[in-house]
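Missing here is one protein chain; the remaining ones are kept as they sit in the complex.
As written, the chain order gives the labels A, B and C, with residue 1 at the start of each chain.
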Amino acid sequence: MRIAKHPILGEYEKGRKVKFYFDGKEMEGYEDEPIAAALRAAGVTTHRHTRRNGRPRGIFCAIGRCTDCVMVVDGEINVRTCITPLKEGMRVQTQYGLSAKEGTEE
Amino acid sequence: MSSKEVRKSDIIIIGSGAVGNAAAYFLSSAGRSVTVLEKDTVGNGSSVRNGGQNKMNTRGEPELSLGMYGVTEIWPRLQKELDVDIEFRKTGGYRNALTDDEMENMQKFWPIAKKYGMHIEYMDGTELRKRVPQFSERIAGAAHCEEDTWSNPLKTTLGLYSKARALGAKYYDHEKAVSIETVKGRAKRVVTECGHIYEADKICITACFGSRALLNSVSLDVPFTHALCEIFVTEPVPRILDEIFIGSKGGYYGTQTIHGSIVMGGGSRIGAFQREGNHVEFTLTPDNVPSGIKGLTDLFPSLENIKIVRSWSGWHDRTPDDMCCIEAIDEIPGLYAACGFSGHGFGISAPVGKVLSELMLEQPLGADISKLKFNRFMPIDAFTGDDRKR
Amino acid sequence: MEYKVFDRTKPIGEFTAQPDDDLIICRCEEITKGEIRKAVYDGMYTINEIKRYLRAGMGLCQGLTCGRNVKDIVARELGISPAELEEATPRPPARPVTAKVYADCRGEED
Partner (left out) sequence: MKRYDLIVIGAGPAGLSAAIEGAKAGMRTALFDENEKPGGQLFKQIHKFFGSKEHKAKIRGINIGGELLKEAETAGVEVHLSSTVIGIYPEKCISVNRGDHIENYRAEAIIVATGAAERMIPFKGWDLPGVLGAGAAQTMMNLHGVMPGNKIVMMGTGNVGLVVSFQLLQAGCQVEALIDAAPRVGGYGVHAAKVARTGVPFYLSHTIVEAKGTDHVESVVIGQVDEKFRIIPGTEKEMEADTVCVAVGLNPMSQLVRMTGCEMKEVGGLVPACDEYGATSIPGIFAAGDVSGIEEASSAMIEGHITGLAAAKYAGWIEEDTFKTQVEERTASLEKLRQGMFAPQNKGKKIEKTDEGLPVSASLLERGYMDANEMETYPGVVKKEGVHPVIECSQNIPCDPCQEACPFGCIKVGERITDLPAVTEDSVCKNCGACVAACPGQAIFLVNEDEDGTYGTVTLPYEFLPLPQAGDRGKGLDRSGRPVCDAEVVKVQDTNAFDKTAVLTMRVPREYAMTARFFKKEV
């Protein structure tokens, strides 16, 4: 789902390729791109399940305002993935209510 | 309403905070017609600008009877009777001391607590951290008080309003009472800023620091001052602590609510830039909230990685002895007042409202308020500089 | 601007259910249209009251997403224009801030 070449923007400037973990599964993205972009490119769209109704949620505003795309990142809950830069080895987990599901760590 | 028309009811309450709304609720339940006048919008003052705690362990003795009345009877009753969940819980609470001196000082409260049927347990830092490992190594000791409670200030204030209104209490917003008038020596009328006149046989002032000007209108006074308090709240996090906690002498406090967010607050004692026009919706200098957060993360280091989502502030009406005033005012029959809560009023708002209703209904009082009279304040002893009380 | 405060003594009728009452309005706290409508009939006539009573607009995003929609719903129930309702008070921090960061406050030195 990445845009290989854009008619106006040409090729995108990206950081180096890095590995990260989504619910324990190894994935690849580019360093310093938002976590959400790397996940979307990898086909992941559900970032969390809500606390009250367990509804799936994903990217909504993409600029850090709506807080819908929050996930557990390196153990910290409620991290806005659309504005948090991806780093090598990051552990990104689907957030269920206020925590990750046990057993999705590695 | 034309300016000539007079709105009549049995009782007028000035101020729709938790105390005023509680009084309105109990009086309406007793079948009285009640009018509530509010200068702003319902419950937009200190009742929604506090941490929700009832810190029994730090109350002065004259307030303890009211406090216990709340803990044992009134709060549990509201939890059942109101249509909203006010989240009342007998959480218990930890009050911390940083030094042995502070610890010793805290222990002086024990005989008083015992007299009022409170259960306090003192422990050293090691024992405290055994129970709550998150507390800082710097804490020398703590007192745990079983009677400390918590309720949601927003839902309490609005839940009381909603129920009182459903029972027929009439609420008027943006109706700022400016003076009280007497007829034949009795309190009878309230005149508002826009010239409206309200009439009742009983008038009750529960207007926080606005109370002073109203009392002045009938040549009474209570010497309280403004003090700024700050509150801040975190994102919801998985449960860390059930008890409320109170810092050492800095006075900052916190509670994890049922929702999971941690509500914390205190007073930085910096209230700079209090000039006309500067509004206090959220604190007056940018240093106040960070300093409070610093204090609380020092107390409770695991708070460090939790996000703060909102901060706001409000005024205390602070009396010289940090205790409230509540009474049926002898000098002017028909006039009742409760104010000067000095930053810890919400915890006793429900019993105060109940006692006010008892005063107005001429019923036996559920709590002893004899030491909370308005005229207790006297100039200091000019020779020794000591406080004096009537 | 002066916000008109609705006369709280004037009856606004009874709450009646609507087919889309289960629609989520406040996405953070998952507050529905029905809950907001019902709160108006419980006496919550200002946006701050709705927020305090229901937590609508009090979640992680602090009402940035739902503020406008809550205002529209409340205004409709009260039969007034949304412009007559004051929005919930904006409060710092404008974005969530980790306590550790917030506590490290500098700026005294030039």
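Here is the rule we use: a contact is a pair of C-beta atoms (placed from the backbone, for glycine too) under 8 Å apart; a residue touches a chain by one contact, two chains touch by 3 or more.
Small disclaimer: the values here were computed from a predicted structure and weren't measured.
**Q** Give the labels of the shown chains that the missing chain contacts, considering the complete complex.
**A** The omitted chain makes contact with A, B, C across the full complex.
**Q** Consider the whole complex, including the chain that is not shown, and state which of B:40, B:73 or B:287 touches that chain.
**A** B:287
**Q** If the missing chain were put back, which residues of chain B would it touch?
**A** Against the missing chain, chain B presents residues 273, 277-279, 281-287, 290.
**Q** What does the interface between chain A and the hidden chain look like in terms of residue numbers?
**A** 1-3, 5-9, 12, 14, 33-34, 37, 40-41, 45-47, 50, 55-65, 68, 82, 85
**Q** What residues on chain C make contact with the chain left out of this view?
**A** 1, 20, 23-25, 27, 33, 64-65, 67-69, 82-83, 87, 89-95, 97, 101-102, 104-110
In the analysis below, only the chains that are shown with their structure count from here on.
**Q** Which word fits the touch map of the chains here: line, ring, star, complete or other?
**A** Contact map by chain: complete.
**Q** I want to compare two interfaces, A-C and A-B. Which one has more contacting C-beta pairs?
**A** Counting C-beta pairs in contact for A-C and A-B gives the edge to A-C.
**Q** Give, as an integer number of Å, the spacing between the C-alpha centres of chain C and chain B.
**A** 25
**Q** So how far apart, in whole Å, are chain A and chain C when each is placed at the average of its C-alpha atoms?
**A** Measuring from centre to centre gives 29 Å for this pair.
**Q** Taking the mean of the CA coordinates per chain, how far is chain A from chain B in Å?
**A** About 44 Å separates the centre of chain A from that of chain B.
**Q** What positions in chain B touch 2 or more of the other chains?
**A** 235, 305, 307
**Q** Which positions in chain A are in touch with at least two other chains?
**A** 51, 78
**Q** Applying the document's contact rule, which stretches of chain A touch chain C when the two form their complex?
**A** 50-53, 55, 57, 60-61, 64-68, 70, 78, 80
**Q** What does chain B use to touch chain C in their complex?
**A** It comes out as residues 41-44, 48, 83-84, 154-155, 157-159, 161-162, 165-166, 170-174, 234-235, 259, 281-282, 286-287, 289-291, 293-294, 296-297, 303-312.
**Q** Flag every residue of chain A that touches chain B in the complex, lowest number first.
**A** The touching residues are 51, 76-78, 98-99.
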